[in-house]
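Data block below; observations after.
Yeah, one chain of the complex is gone here, protein chain that is, but the others are all in their spots.
For chain A:
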Amino acid sequence: MFRQASRLLSRSIAQPQHTKTKVAARAFSTDVPATPTEDSPFSQSWKKVIPTIEPPKTPSSYMKPRPATASTIPTKLTVNFVLPYASQLAEKEVDMIIVPATTGQMGVLPGHVPTIAELKPGVMSVHEGNDVSKYFVSSGFAFIHANSVADVIAVEAVPVDHLDSNLVQKGLADFTQKLGSASTDLEKAEAQIGVDVYSAMNSALTG
């Protein structure tokens, strides 16, 4: 709490002068250096009082800060592909990934502009040399950072060969029929979601 005191004080002093311009009060996580360069005031005052015992660690000291943004574009993209129950790819270095954003298939290369993309149900492909691995993603988000780290988080993602095409066809027929016979807004929305997801799975299996 008191580590932030100096920052908050300087911000409140600076506030009256910068009423129109937006001052970025926080640095991006990619700009913070990997190792803390100086001892925080808390650990300094701790050492003055109790030089024999190590100062207690705070949660942020256990966190690994992100690698800083390099001045030259790196050759590889670092991908973290995580699901709520597993992490499929953890800090894997790849050449390119293609994510199914709501605005269309988006290819991400190293040095991509920082982007936050909402994903729609579709196929995410990871290209490493000549290997391409495809996952069908139900929905989620893709965060691409300035330092060529891409975090793709999905609620459910399965390799495309785990999908059963009979069930997909049956589901598509079911939901298309439901869409035709839906009455309330909510039913229509659910039917539309079903049709979207099943047709995306269909094109993933056939395409």
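Throughout what follows, contacts are C-beta pairs under 8 Å (C-beta built on N, C-alpha and C of every residue); 3 or more make two chains touch, one makes a residue touch a chain; residues count from 1.
As a working rule, contacts and distances are computed from a predicted model.
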**OP:** One chain of this complex is missing from the view, so tell me which of "Vacuolar protein sorting-associated protein 33B", "ATP synthase subunit epsilon, mitochondrial", "AP complex subunit sigma" or "Nuclear transcription factor Y subunit beta" is its UniProt name.
**Re:** "ATP synthase subunit epsilon, mitochondrial"
Original post:
Given the contact definition stated above, which residue among A:V79, A:I97, A:M124 or A:V197 touches the chain not shown here?
Top reply: A:V197
Subject >> Touch criterion as defined above, residue of A:L8, A:V155 or A:A173 at the omitted chain >> reply: A:V155
**OP:** Would you indicate which residue among A:L89, A:V126, A:V152 or A:V168 is in contact with the undisplayed chain?
**Re:** A:V168
**OP:** Write the list of chain A residues that the hidden chain touches.
**Re:** 85, 121, 136, 138-140, 155-156, 158, 162-164, 167-168, 171, 185-186, 188-190, 192-194, 197-198, 201
